[in-house]
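Here the complex is missing one protein chain, while the rest keep their positions.
Labels run A, B and C following the written order; every chain starts at residue 1.
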Amino acid sequence: MLKVGLLGAGRIGQVHAVNIAAHAGSTLVAVSDVNAEAAQAVAVKYGAKAAASEDIIADPEIDAVLIATSTDTHSELMEKATAAGKAVLCEKPVDLSLERAKVCLAAVSKTGQPVMVGFNRRFDPNFGALRAAALAGEIGKPELLSVTSFDPAPPPVSYIKVSGGLFRDMMIHDFDMANFLMGEAPVAVRAVGSSIVDPEIGAAGDVDTAVVTLSYADGRIAVIKNSRRAVYGYDQRVELLGSEGLLNAANMLENTVSKSTVAGVSSAKPTYFFLERYMPAYAAEWDAFVRALVEGRPMPVTLEDGVAALAMAEAATRSAKTGEAVDLAQF
Amino acid sequence: MLKVGLLGAGRIGQVHAVNIAAHAGSTLVAVSDVNAEAAQAVAVKYGAKAAASEDIIADPEIDAVLIATSTDTHSELMEKATAAGKAVLCEKPVDLSLERAKVCLAAVSKTGQPVMVGFNRRFDPNFGALRAAALAGEIGKPELLSVTSFDPAPPPVSYIKVSGGLFRDMMIHDFDMANFLMGEAPVAVRAVGSSIVDPEIGAAGDVDTAVVTLSYADGRIAVIKNSRRAVYGYDQRVELLGSEGLLNAANMLENTVSKSTVAGVSSAKPTYFFLERYMPAYAAEWDAFVRALVEGRPMPVTLEDGVAALAMAEAATRSAKTGEAVDLAQF
Amino acid sequence: MLKVGLLGAGRIGQVHAVNIAAHAGSTLVAVSDVNAEAAQAVAVKYGAKAAASEDIIADPEIDAVLIATSTDTHSELMEKATAAGKAVLCEKPVDLSLERAKVCLAAVSKTGQPVMVGFNRRFDPNFGALRAAALAGEIGKPELLSVTSFDPAPPPVSYIKVSGGLFRDMMIHDFDMANFLMGEAPVAVRAVGSSIVDPEIGAAGDVDTAVVTLSYADGRIAVIKNSRRAVYGYDQRVELLGSEGLLNAANMLENTVSKSTVAGVSSAKPTYFFLERYMPAYAAEWDAFVRALVEGRPMPVTLEDGVAALAMAEAATRSAKTGEAVDLAQF
Partner (left out) sequence: MLKVGLLGAGRIGQVHAVNIAAHAGSTLVAVSDVNAEAAQAVAVKYGAKAAASEDIIADPEIDAVLIATSTDTHSELMEKATAAGKAVLCEKPVDLSLERAKVCLAAVSKTGQPVMVGFNRRFDPNFGALRAAALAGEIGKPELLSVTSFDPAPPPVSYIKVSGGLFRDMMIHDFDMANFLMGEAPVAVRAVGSSIVDPEIGAAGDVDTAVVTLSYADGRIAVIKNSRRAVYGYDQRVELLGSEGLLNAANMLENTVSKSTVAGVSSAKPTYFFLERYMPAYAAEWDAFVRALVEGRPMPVTLEDGVAALAMAEAATRSAKTGEAVDLAQF
């Protein structure tokens, strides 16, 4: 039974707490949060203790920590936890600074401790089925990937300002999805962005709508579309064209009911946001972490994966500013 | 080039006129109608002459007649036209009286002339693809057939009164569809009907909503649902469950556009009624008639098929009145 | 915190155990089973004790029992548990004998204890959304209901022999669905059945394919289709035609991926069987039971509902044998 400490008891931390507690191979023993009450509430609910992050990391009884704190603490906590001999599952992104993330990667690598980055979408059953079909050669050789990823509504501008920008905060998931599905990093990144959803976002130096094109060494192409606003719900689709066919992963809908009237045929919307859509993915992610640990296999998403996605975000941020293609090799 | 006389220049006659004129192997040479102006208008449009039905039937230059007159004239016109050596395509139903239809069948059979009954739905590409897949064994042995057939709106009660009732006027298409897909007639018919759409229809002695169950000698079952009112459009679906799978033919939609908003996802309605849905089927029906004639092959829908469907309508009418199962062998 | 005893630790009992344990308002304290090891395994997993059913029922610490034992014990256990002051959630069907079920209902009613029957499909989010839309008048006045309910594969003939037959064992869910959606019982039942899937089932006196037509006092009609075999998975659909439109609840699919190749477009199958399809419904069912108890509201599915569905099964069984319509009032 894996004894787990949870660092961060906010919204996403609570999702992880459920999965840690419900998993047959893990138990939640300690919880920390900058908000002591939040930590206490989660601890009580699952029979764990509230503690300081340092104490959790120092506790020899604890096997693994799940880092769900604010992004600016990720690198340091990963370094400390691995130095203390813990296995780590850290929420994405690794860091807002690519440079800092690389320092973290170097430090963590030296400890030899297993570290997984929480790119939850890799564990979505739909994207998983799409990838499995592609790997099985069902559409021949992949040639053109399209990722559509729209949030239902933009976050407050106050959040935007500290988020690192759309490419690091939001599209980083899609960069990882491209790496997951294409099996390697692209060679060049071209980005176009605008703040057409909300001019305040533009005033804060960020974009809210963006299209990024990725070019691969062998001629494959990927295109990622992001918008901070799709009023009908979380729009999360992937499409992969290959030499022998097309794979398409559509949205999950709230239910399967359709209604036909004189006004037309109407059906349910996509599930509202990531908590609705990716709840099964979070559980599968935790299960994959526990299994990899127990079976001594490599982590299914590595810290290198986290750094690679961050490098693409950095390149896209630069391309959107300069209007030019950016060679990924320089990062 | 097949020279064709058209008897009946009403709504459905005009549909046939287009197809006769457009077909590479046929030409429209004469048109009759009880309304002389209607006949004249169609004749002018396609370079044909307006004439009396008798004269068309007597004209030795004419090879085939298409009967699209009112139902009560079908039997007599078929008898006269075949006696005069014409090939005939006659609109459904053969007759409202099963007895009369049988007399017609006997008379027509003696002439040896080819006669086809206009069950247009057999030529719908969707139902055709479903049947082809079933015949190819793609779902193993068929076991349970479901036919959904709803009109967009009920006809005037004045029409209902002379229509022969829902089973002879509307469900007759579905009886033929069952025969087309199951490959033989059922042994027993059970019908339930009510006039829930419009009590006036009930007052006129008819039903507007009905479910009929057909039992086959080998244990197969078919169920047909009819309603005179589906406000969202013509609802024409077929579903066939077999030992190795299910085939489903869905509605044709007005277009492929969907709209996602906070209110949900909406898409186009089914095509409005039979002229929209079955226009390609009418053209394919005429082509099948011409090809069978030219190639000397049997008609794809025979007068026997028309009589068989009428017998089922008769049985269903009785079952709906008595509440009991009706043995089809007695008809 | 509701203290719950679980009677029956088989496949469905284990599903309930998870939900009882996971619910914030209930805790599993005791488990019984004719197989002592099965009870022990479940007890250990959730920190409960294994015990005899009698002891669980007699235990004053226990507030409610969930009956998931074999059908032949349902009535007696409900009677004993309610007599002992327990609230009860009992799996369907209430009993295979309508007479016995009525005796049980009378006995239970005298105790005044709340009893809920486990018609899980009422808690499926799709059927729930369909019903909510119908109740909100979104399709006007309902007129024609269609329930499609196919199992992926027939059970062993040994099970068929003790099951009470397709109408009591399988279609009983659909009878309850009809009552749930139509809001009242029908007046007449007409059934057609055959054993076309497996002649052994026919030899055992049962059918494996059946169509039942329900007639309502106001002219509404419902039709239920059952097959013991749909090789592509659990086929669970409902369609309701009203004066102003149609509601349709489609199947849940295994995933949202489609693949387009020269061979056509292929997509995922329906979820395999009831455990996959109705897992969320079972959790919602338990939640509804706990909430009704805690809030002192009537049970969302009553023992009367269970008896009503059983009466319809009885009527259908008779109709399938006699070939005649059966008046439900006589049951």
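In this text, a residue touches a chain if its C-beta (ideal position, glycine included) is under 8 Å from a C-beta of that chain, and two chains touch if they have at least 3 such contacts.
A quick note: this is a predicted structure, and the numbers were derived from the prediction, not measured.
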item	value
Omitted chain - touching chains that are shown	A, B, C
Listed residues A:121, A:190 or A:277, member touching the removed chain	A:190
Contact with the hidden chain (one of A:3, A:49, A:102 or A:225)	A:225
Touch criterion as defined above, residue of B:19, B:32, B:53 or B:126 at the omitted chain	B:126
Touch with the omitted chain, as defined above, among C:40, C:163 or C:267	C:267
Missing-chain contacts mapped onto chain A	143-144, 146, 148, 150, 188, 190, 192-197, 209-211, 213, 215, 218-221, 223, 225, 227, 229-232, 235, 241, 243-246, 323-325
Interface with the unshown chain - residue positions in chain B	22, 125-126, 129-130, 133, 138-139, 244-252, 254-262, 268
Absent-chain interface as seen on chain C, which is shown	230-233, 235, 253, 260-270
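Just so we're on the same page, only the chains that are shown with their structure count from here on.
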item	value
Central chain of the complex, centres being mean CA coordinates	C
Same-site or different-site touching of chain B by its copy chain C, using the half cut	same
Inter-centroid spacing, chain C versus chain B (mean Cα positions, whole Å)	41
Interface hub residues of chain C, defined as touching at least two other chains	244-246
